[in-house]
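Here is chain A:
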Amino acid sequence: MIGLLPAFVVIPLIAAFILPLFGKKGKDAATILANAVILLLLVLAVVAVYSGKQGIYEIGDWSIPLGINLVLDGLSALMLLAIATVATAAMLFSARYMEQYTAKAKYLSLFLLMVAGMNGVVLSGDIFNLFVFLEIASLASYALVGFGCGHEELEASFKYMVLGSVGSIFILFSVGLVYGHTGTLNMAYISQTIQNNGGLNAGLTFALALFIVGFGLKAALVPFHAWLPDAHPSAPAPISAMLSGILIKTLGVYALSRVVFNIFGVSQATGWLIIVLGLISMIIGAFLAIGQEDLKRLMAYSSISQIGYVVLGIGLGAALIQKGEDKLASLAILGGLFHLVNHAVYKSLLFLNSGSIEMATGTRRLEQMGGLAAKLPYTRATCAVASASIVGIPPFSGFWSKLILIIAAILAGYYWIAAIIVFVSLCTLIMYLKVHRYVFLGQLPEKLQNARENKGTMLFAMAFLACLCILMGLLVIIPGLKEAVLDPAVKVLTGGFEYSRFVIGPGG
Partner candidate 1 sequence: MKGMTVIVKTISSWVKVLIILFGIYIILFGHLTPGGGFAGGVILASSYVMLMLAFGREFVQKDLPLSLDSKLDCLGAVAFAMIAVLGYVFGKSFFDNFLSQFGRHLRLISSGTIPLSNIAIGLKVGASLFLVIFILSTFRRDSSDDKQE
Partner candidate 2 sequence: MRRSIYLVLTFIIWILLTWPFADGTVDLQVVVAGIIASAFVAIIFHDILPKEHHVFVSPIRIFWFLVYVPVFFYYVTKANFDVVYRALHPQMPIKPGIVKIKTNLKSDSAITALANSITLTPGTLTVDLTEDGYLYIHWINVKSDDVEQATCLIAQRFEWFIKKIFE
């Protein structure tokens, strides 16, 4: 398995550049190839998680820190699986959905480029390489947001691009600072140098602050969230699913937690900073979402709110590790990471639903729809599952992750955090009741009499994600699964500096 690590980056990269060679005639062949590549990635990711192997891969046979390395540990494997799952569903969905756009081969190419970039971010063990892959994924996503070339798309893409570029520059600046202070770019060696120096000095603290701002911009935490509600609705629906489902988590939350936990080491201040960012995101995102009239925009704000949960869990873990309560910390981080995976599934399902609705009705305005329950039964069913999941109704996946977060908060003695979690869940309930009320119930407008469900791969993609939504709860209920999938990832984060020992090896 370890020998195959570069395949996660190389296969989509090569496929991305082969696709345009097909030209206009080979559109179907291109679609099939892209789907096959993504499925292959899914299989590889499942193998990576299932085999439980961990290790590093030295590119070009150069030993670290001279060379660049790829690292597969529990967290990376979990993220790879999440990326591959969402990408599979989105790719299946776009096989039909993207027929309405002209340059489909270019779309598929950019899609694969984005997947390659995200896989690279997750696997990279070199901080500059992390930046490079982050930029690849970001550039592909900027282009995909503006793919429709309409007024809104271009405006949203420009906004996204300006803020994303500023975030990238912050990260690059911070990488430079870290290199200046530690003399190496390998994440494990940076971490080791920091441990040997006995903590952060002023320059490294500044670098950490820049990292938090940069990755916060990528993750759309609240003070830096302005681009998300524009960018995500403007993209084509499968891309919205990818962006909201997984891109902000990979580029934002994953990179942030990797940097904070494994490289710089947690501290009380960073932990609380992250908790506060998460709480603000939760509350403000939820409040803004309720007032929206645009279906996808509502979901985008809800993404901000949900990313707050993930960040809250991780921040709570960071604060608790510092207090010495390792058990509680791992519980909180488990909640955060589990919520990350859950949110990846149900938010992408919701966006795919919105794509299906938009394709059937031609509008995204809530007040122009109504009574679609009879016309779009499958969409309605899957949307109901996803909504129940995001709100946190018991058997569905969202419930379990929120439950874990609440338990962790209560056991740690932060009752007010638990109260906020419950309160924001209620807000979420309101907004998704609003979606159902406006879209599926009520009077069917005259215009929409001809609305039809789209069958085929689109339906299959939605059904696939809906099944996942229902079954994800088993991840924590069935004992063996939790140890196999989630616990290694949690251990990586709670382990902190163990990461450097793991990469460098016992002798280093």
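Keep this in mind: contacts are C-beta pairs under 8 Å (C-beta built on N, C-alpha and C of every residue); 3 or more make two chains touch, one makes a residue touch a chain; residues count from 1.
For anyone wondering why these and not others, all candidates are chains of the complex that A comes from, given by their letters.
The model shown is predicted, which means the values in this text are computed figures rather than measured ones.
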Only one of 1 or 2 touches chain A in this complex; which? 1
Which bits of chain A are touching candidate 1 when the two form their complex? 3, 6, 10, 13-14, 17-18, 20-21, 23, 57-61
